[in-house]
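For reference, the structure I am asking about is given below.
Removed from the display is one protein chain of the complex; every other protein chain stays in position.
For clarity, chains are labelled A, B and C in written order, and residue numbers in each chain start from 1.
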Amino acid sequence: MALSREQLAQRVAQEMKDGYYVNLGIGIPTLVANYVPEGMEVMLQSENGLLGMGRFPTEDELDADMINAGKQTVTAINGASIFSSAESFAMIRGGHVDLTVLGAFEVDVRGNIASYMIPGKLIKGMGGAMDLVAGADNIIVTMTHASKNGESKLLPKCTLPLTGAGCIKKVVTDLAFMEIRNGAFWLIERAPGVSVQEIIDKTAGELVVPDVVPEMQF
Amino acid sequence: MALSREQLAQRVAQEMKDGYYVNLGIGIPTLVANYVPEGMEVMLQSENGLLGMGRFPTEDELDADMINAGKQTVTAINGASIFSSAESFAMIRGGHVDLTVLGAFEVDVRGNIASYMIPGKLIKGMGGAMDLVAGADNIIVTMTHASKNGESKLLPKCTLPLTGAGCIKKVVTDLAFMEIRNGAFWLIERAPGVSVQEIIDKTAGELVVPDVVPEMQF
Amino acid sequence: MSGFNKLVGSYQEAMAGLEDGMTVIAGGFGLCGIPENLISEIKNKGTTDLTFVSNNCGVDGFGLGVLLEDKQIKKMVSSYVGENKLFEEQLLAGELEVELTPQGTLAEKMRAGGAGIPAFYTATGYGTPVGEGKEVKEFNGRKYIMEEAITGDFAIVKAWKADTFGNLVYRHTAQNFNPMAATAGKITVVEVEEIVEPGELDPAHIHTPGIYVDRLILGTFEKRIEQRTITTVESQA
Partner (left out) sequence: MSGFNKLVGSYQEAMAGLEDGMTVIAGGFGLCGIPENLISEIKNKGTTDLTFVSNNCGVDGFGLGVLLEDKQIKKMVSSYVGENKLFEEQLLAGELEVELTPQGTLAEKMRAGGAGIPAFYTATGYGTPVGEGKEVKEFNGRKYIMEEAITGDFAIVKAWKADTFGNLVYRHTAQNFNPMAATAGKITVVEVEEIVEPGELDPAHIHTPGIYVDRLILGTFEKRIEQRTITTVESQA
């Protein structure tokens, strides 16, 4: 069965390591923070200018001057630092963030990602996504494997305007965990109960399937 | 009579305006701080990372962590700020310092300045001088008009490696105050008791001399 | 002798000299740390054909959004403009121009503008619509695009505390784009919540040295919250 949003976040969280500085995008990526493995510490970077983002505030703690990149009110953990957006993106662009998790509309076999613009619909803007995908070495894209009407989001070539070129190496969808190498998606794990055939059917880009595809473990 | 070092500094100080942020180089320029006209406030920038440099410390105030760009122990005034050298040169390069005063070996009619290197002798380095002359709109060069053996330092073309190209507009020497425009030195004032002829004799680059050359007023 | 006292007496004085067609760089991220009252003053003043450089364009009825009501904005240079119906309408009607700029590139373009760096290279946007028409150069086997600096006729900034010399301290994440904006205006105008005497702020804690600040005014702020997210006692347990 396809993963729930929570399971997706949980699988992504398994890619974290102790001591990782992590930037989580809006949506499913934000949920990843709830599934940091026991005994492991990670620190959340928010690109508006906060390293060490904490939980949402209580009513008493609520402060308009304390928000994250999603414009949500947040708190800071002990040991946090707060800085300008130029410093924040120096950190991101300079490759100091260990892991970036973000959503996408499309990903292709060359590691291209499209996530910010659907021509014809309104252009909202890329925010920090272009900097994040250009700056991070270790990026995980999370999304549904196919759109609601069944169209694959894992393509031979992205059709939408790109957020970044050749920068994506790992994709976790509701059906599978894949790596992108040598111009193909490499199937690494499948969601529990999901058949390899379903993944093949819903992957438009070239998919390399090993003899054995283990199920994700939770 | 040629100006003393103190008089030179005093004449340069007359070019300051209330509210100026000023960077003073090592040597005579440093002395300028002693002659800020009465009732006028200027703030000294030191390029290692201090805005609002104060006097030297007393024995009790002495602190190895509090130095100026000449590596001298100093204090900070009330309202000072301390920052990194990158921020300091952002300030300088970005043209936010109102006046820069520095010494030179040679200046020429194109506004070129040579101040950091005498080939054959040891190369000590340019420190912040190249950034200062490139970043400031308003630069005053202070130096003796001629070397000890009488060679003019105001040339048709600098002979030494340049610190900056086409950036000097004002020169105050022990003999004269000159502006550089249209490929010539323009004689504005002469030191008290110094003849126009002496200035002409000691200026190798083209010198434009008006009918009347007033003496400097102190 | 005014010396280094940057205080002005009114918001009119704070924005004096702003003219139609000028470029204004504004601090703030979303509705956090925005110069609310300086924006209101621009609305009152009625200046038009303005280009704004700001990460966002506020929301309908607050922040830079209020300047859309009388079509005072000709062009926005922003990374994200999706919180605003009027913006959408004017954009689709061709009444408003938008130059989408990645957030980090935007921050760096402002910093570069203030720091005398006319252009820099970044991998951000290479191979995307942002990179189109821009010079590409390879360094260590990777391709980068050249991005040029931004400066403004005015910069409008919101800080928390200032001394009268214009030394600024920002509060929490209301810092965001404000420090870079402050460096990049020909005239930098700052509104703050508290003004103290020189010497009261620790020189090591100043985020923006006063050299960047031309005019300073004391304001009161609504500080509207865009996404009010709360931990309840139950959810904490």
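Assorted remarks:
Everything below uses one rule, namely that a residue touches a chain if its C-beta (ideal position, glycine included) is under 8 Å from a C-beta of that chain, and two chains touch if they have at least 3 such contacts.
Predicted model, so just to flag it, every value in this text is computed and none were measured.
Touched by the hidden chain within the whole complex are the displayed chains A, B, C.
Contact with the chain that does not appear here is found for just one residue of A:4, A:34 or A:81, A:81. Of C:17, C:61 or C:118, it is C:118 that touches the chain left out of the display. Here the missing chain is touched by one residue of B:82, B:109 or B:154, and it is B:82.
In the full complex, the hidden chain is touched by subunit C at residues 108, 112, 115-123, 137, 139-140, 142, 144, 148, 169-172, 175, 202-205, 207.
One chain is missing from the display, and on subunit B it is touched by residues 46-50, 55-59, 62-68, 70-74, 76, 82-86, 88-90, 92-93, 112, 117, 122-131, 134-135, 161-166. With the whole complex as reference, residues 18-19, 21, 39-41, 43, 45, 51-52, 76-83, 87, 89-97, 134-135 of subunit A touch the missing chain.
Everything below uses one rule, namely that only the chains that are shown with their structure count from here on.
Centroid distances built from C-alpha atoms place B farthest away from subunit C. Between subunit A and subunit C the centroid-to-centroid distance comes to 28 Å (mean Cα coordinates, whole Å). Centre-to-centre spacing of subunit B and subunit C amounts to 36 Å, using the average Cα coordinate of each chain. Residue positions of subunit A in touch with at least two other chains are not found. Residue positions of subunit C touching 2 or more other chains: 111.
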